[in-house]
Structure formats: C-alpha cells, structure tokens
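Left out: one protein chain. Kept in place: all the others.
So, chain A:
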Amino acid sequence: MHSAEATRDSMLKKRDDLEDILEDRRRSSDLRYALRCYTPALYRGLTPCGAQQLKGLVLQSDQLRYVVQQVCKETGAPSEEVQAEAVAILEEMAHRLQLGTIRFFAFVLSKIFKTLFRNISVNEEGIQRLQQAILDHPVVLLPSHRSYMDFLLMSYILYTYDLALPVIAAGMDFMGMKLVGEMLRMSGAFFIRRSFGGDRLYWAVFSQYVQTMLRIGFAPVEFFLEGTRSRTSKSLTPKLGLLNIVMDPFLKGEVFDISLVPVSISYERILEESLYARELLGVPKPKESTSGLFKARKVLSEDYGSIHVYFGQPVSVRSLAEGRVNRGQFNLIPRHIPRRPGDDVHGFVKDSAYRLVRAQEENMVLKPWVLIASLLLQNQNQDQDRDPGVPLEQLTQQAVWLRDLSRQCGAFLHWPDHASPAEVVSSSLSLHRGLVRVSEGRVRLALQQGQSSSRRTADELLDRAVVLLSCASYRNQLMHVFVRLALLASAVHNASSSKKNDVFSSFSFLRNMFSNEFILCPGATVQDFEEACYLLVKTGVLLISQQEVLVTDAGRRTVAFLSGLLDPFLQGYQVVCRFLCEDAADALTEKRFVPAVRSFIIKHLLSGRLRHTEVLSSDLQKNALAALLRLGAVGRVRGCPTLQINRVLVNSLEDALGETRPPLCKTSRFLPGSSERWSLLQEGSSPRRRPPPLASDPEPAPCDP
C-alpha cells in the first residue's frame, strides 16, 4: 500500500496561495495598464518571427510538401492548385496575433471584469512556474473550459503577468460572427473546422501549423482538452486529436521536451448557467452570433462572484512518455511522412489526456455553494407537491459536515475561515438567489410550487428542470472529488456480499459503466478502488479487513450521501436502457436518439415514476448511449445511421444497474428508500436497514400504466 499512499498524499497536497489581479485594476488606470510596456521572456532558442513568416515556414515544411505531392498524385490535380488550396486553408486558419488588439482587450476586459466579478484570483507561484517553463521548453496551455470567457481570460492573465501571449485553437463557430471572429484572430485565436474527417490536406496544414509554432517556440499553444465548453461543469472526456499533434514533435525528437500546463478556471457563478441548462434540455441554443453575444448585456448587471485561475504544475511530455513509448519506432520511416500513430502512442496520448484532465479537476476551486447545492439536490423531493425546504440551521450544519468530509478527501475548497458557517451559507445563498429561496427560515430550490407532478405540464417540468440542472452543474463540481468514493459506496450497497472481491467487482462494473460520464483514468480501476478504500477507511466510514468491507455505524450517513450523489446518474442510465428496450423505434438513428429518449423521460417524469428530473439532461443521455456503444449493447453499422440494439444485453445492464438502486418502475418502493437516505444524513439518526433487494420483492408493481 506504500506507493498508493504516496500518491494519495500528493493528492492532498497543499495548493499555492491565490492573489487577486483585479485589485490593482480597481486602484490604477486601466488605460495605463493597457498601454504599459510589455516584454515577455521568450523560449530559449527563439528566432523572432512574425505571423506571416510563420505561414511561410508551414507551407515550406517537408511534411506539408509531401502531402501536397501525394494529393496531386492521387487526384491528378496540378500542384499549384493543391498548393493554393493549402494556402487558403492556412489563411482561414491562421491567427494574426497583434499586441494592439491584446491591449484593446486588456482595456475593455478590465472594465467588464470589474463589473462582473468581485475578484479574479491567480496562483502566482503557478505563474512563476509557467514563466520558467516558457523559457525552457515549448509550452502547451490546457485550461478547463466552462465559459466563452476562458480564453480571453487566459490571455488577459498572461498579459497581466508579462508572459508570452498564447495562440489558441478555437472552433470555427466563432467565425459566424465576423467582427468578433476577426478580433479574436488578432488576439491569437486560430480557427479549426469542427470536422474535417478524411481531409488529409486540411489535417496536414493544421498539424504543421501547430507543430511549427511549438518547434520554433513561436508562442505557447493553448487549447481545450475537453474540446468544447462543458455544459454540466463536469469535465468532459478529453479529445485526443490536438494532444496527439502537440506531442508529436517530442515523440519524433524534434524538440527535447514539451511542457503541458493544466489550468483550472473555476467560476463561482457561471455566466452561461441557465443557457447551458436550456441547451441540455433541448431548448434550442441561440446561434453564436455577434448580436447574440451583445444581447447578453443584461448579464453585465449581475454579480458573478469570483473567478479562480490555478496554473498547475507543468507536466513534462518526456517524463510522461518515459518507459511508455518507444521513440525508436520513428527511426525507419522519414519523419515527414504522415503515419497513423501506433497503438502504444494512442494509448499513451489517451492516458496522458486523462491525467491532465484529472490535474485540471484537482485544482478546481470549490465554493461553499457547491456543497450547498449538492445537499439541496439530495434533499429535493420532487414528488411531494410542496417542497418544505430545509431549515437554514440544519442546512448550515450539513454544509459544515460536508465541508469537513470534502477537505478530508482532498477537495480544493475555498471556505472563508474568518466568517461563521451561518454567514458563509447565507452569503452563498444570496449570490445564487436565482436558484434558491429562503423564506421562514427554510431553504428551498427556486422551483415553481403548486402543481403536483401528475398535473404538471411538460413546460412547467422544463422550467423546473432548468433550475435543477443549474444546481446540478454546481453539484457536479464536487463529483471529481467524490466519484470514486461514490462508486465504492454504491458498490458496497450493491455487492452480493460484503466480501472484498464482490465489492470490487461491483465497483469495477459501475466504474466501467460510468467511464463516459466521469473522468476515470483508463486502466486505473484497482488504483481507484484502493484510493476510495483508503479515503473511506481514513474517514471512518468503512472497515476493511483482508476479506471484508463493512460500513461502520458512523459511516452510514456518508455512504448515504455518496450513493445519493450517484443516484441521478444510475437512474438516468437505467431509463436510457429501458427506453432502448421498450420504446425505441426499430429504426432509431443516433440523431433521433436524444429527442426520442427525452420525450420518453418527460412522459415518465410527468407520470411520477421517475424521481430525478436531472435525467432530462441530454449530456447524461448521450453519455449513457456512448457507454452502451462502448460495451457493445448498442451497435453502429457502417454506412447505416440506425442504431443496432442488443436488447438482451441492454436489459441485463439495466438489471445490473438496478441492483444498485431501486429501478424506476418501483415508485412506491423507491420513495421511502430515498427519504431513508435523507434521514441518514441527519446527524444522530439511527441507521435503518436497507430495503430488501428487488429481486426478492414478492409483488413487483407493473412497470407500465
């Protein structure tokens, strides 16, 4: 267990202190700040080179010339034509980073940030590490992605600290907004088409563009590992394409090393909060158009709390690859000839991507509200017509309990120590008053009250869902701290016995099932299990002997809370399975999947047979489908849009999930269970037996009305 403990201790590592960069802005002139002398230190061997010269280097690269030749040969097109096409692609893609534009943004953003946010806190030690990294090696910045704001914010911070400005990979969606697109281009964004599947020329230009910038140390390259903004505040499964591209120069020996710097940007209140919830619910998303952005002006009048930006420890690609990749594999074919990465490289990139996203997660700053939202959601009992709410005092107590638990589990929690818990809770509640109401000393979510679920309309349901999903997005911020523990807690609940082996296999089933939902590093099942065991033993929740895993009396409350965290997901995956077995039309296409499963769910929610409104989230539904595809329960056939559903397998997965929690059709049985869970959260309440497993239920209620 020694090594495992060592990794855990590093998990509980002390984080750097954070400094507010807006403080200066509030004290001194923004104009002077925008015009100040900016002289960043640059990568060692840097030959000064402009954006135009850079394009030249790309077009002359052996790699690109080779692909151009190949394309000519295969299509018979004259080489000038293909070359011209390459130039056009590059023009469409390339940034035109200009200091002037950055200065403009520095000015404007200072104004905006000061109205929107109380402060923007940055760990200066991380900045110093980054500065050193920039001097030593090509740097890739990997921020988490929760908001459109992210990349302007990043450049703003780097400008503030006199660091080299990054070039940023952005999706083409922005190009719909002419002016904004060009502004962003001039502030260092370069644009990539969302899909360019088999277009070799495009790929070659793109990869050369990025790699040339790295090789010559043009600027730090920034991109979002998650590929797109996470609408749920859970980290998204990393995309590997760009990571592959930026690692390639190291693997091929073109640079000595590359530093990957995970950056965690945490928003106390996400600007796009309700926008995301609507999107997840299928309320069509407003096109990302310039005017759309400006309509968001009302946004400006609100208080969005603080932002925390944590620059993580730079990760050396060289150390990651040590012993993992045989770099000699590139010795026998000229390096400019493009080749599909081998399995070892692919596996390596994938593992690295997960590690990096984990590193982002670990340094995400959690605010007390995140704890409160989690507690309120678990307390939320939609089936009762009126939510009685929780007494404020009780909520405060629970929050303190959860604060301590989170800290023990390594969460990076910003809980102001100088204020009393009651003050902390109240101020959180007031910042998020759009989501939560306090009246008569009781706290409840800001849901329309009145209608009982059976008489609710779909529209009302969706309105409630917006609030619930918004809250869930805060709870989700906590998930990375607890997911392994929650899987273990559910596994303990679920396993056929308390034998360690059984618990482990149940754990690994669940972990496997949810590996599209949460960031669970591939191949780390045992490690995750041990980590979860270690933490739950340390916190006195479990007793683990050689053979057995037992919940302590004092631990029941924690186990209930943890499995409660996983509940909505379990139910969501189950309902997706149920849908596929029962309701899916024979010719269900992937495109039709979300709308179809959504109406299925709405129906069940309205009829009161589903507890968690949250399962309306299309993110969850898509993840469930991805998991089923991965597990082979659903299949794709080449060239055919219809999903092939293996009903037997889907059914048995649903059953297996069902053993972890009461299946959705057992409404009557479920509710007491849920309140039991809740009662376990109350301090001092006596633990009750868990309800008998469903298989042994003498009179199963019919599933369909």
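Note that in this section a contact is a pair of C-beta atoms (placed from the backbone, for glycine too) under 8 Å apart; a residue touches a chain by one contact, two chains touch by 3 or more; residues count from 1.
Following the convention adopted for this analysis, contacts and distances are computed from a predicted model.
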What does the UniProt entry say the missing chain is called, choosing from "Alkylglycerone-phosphate synthase", "NEDD8-activating enzyme E1 catalytic subunit", "LYR family of Fe/S cluster biogenesis protein" or "SWIM-type zinc finger 7 associated protein 1"? "Alkylglycerone-phosphate synthase"
Of A:Arg26, A:Arg327 or A:Lys538, the residue in touch with the unshown chain: A:Arg327
Only one of A:Gly253, A:Gly540 or A:Gly635 touches the unshown chain, namely A:Gly253
Determine and list the chain A residues touching the chain excluded from the picture. 253-254, 256-257, 326-328, 330-331, 334-335
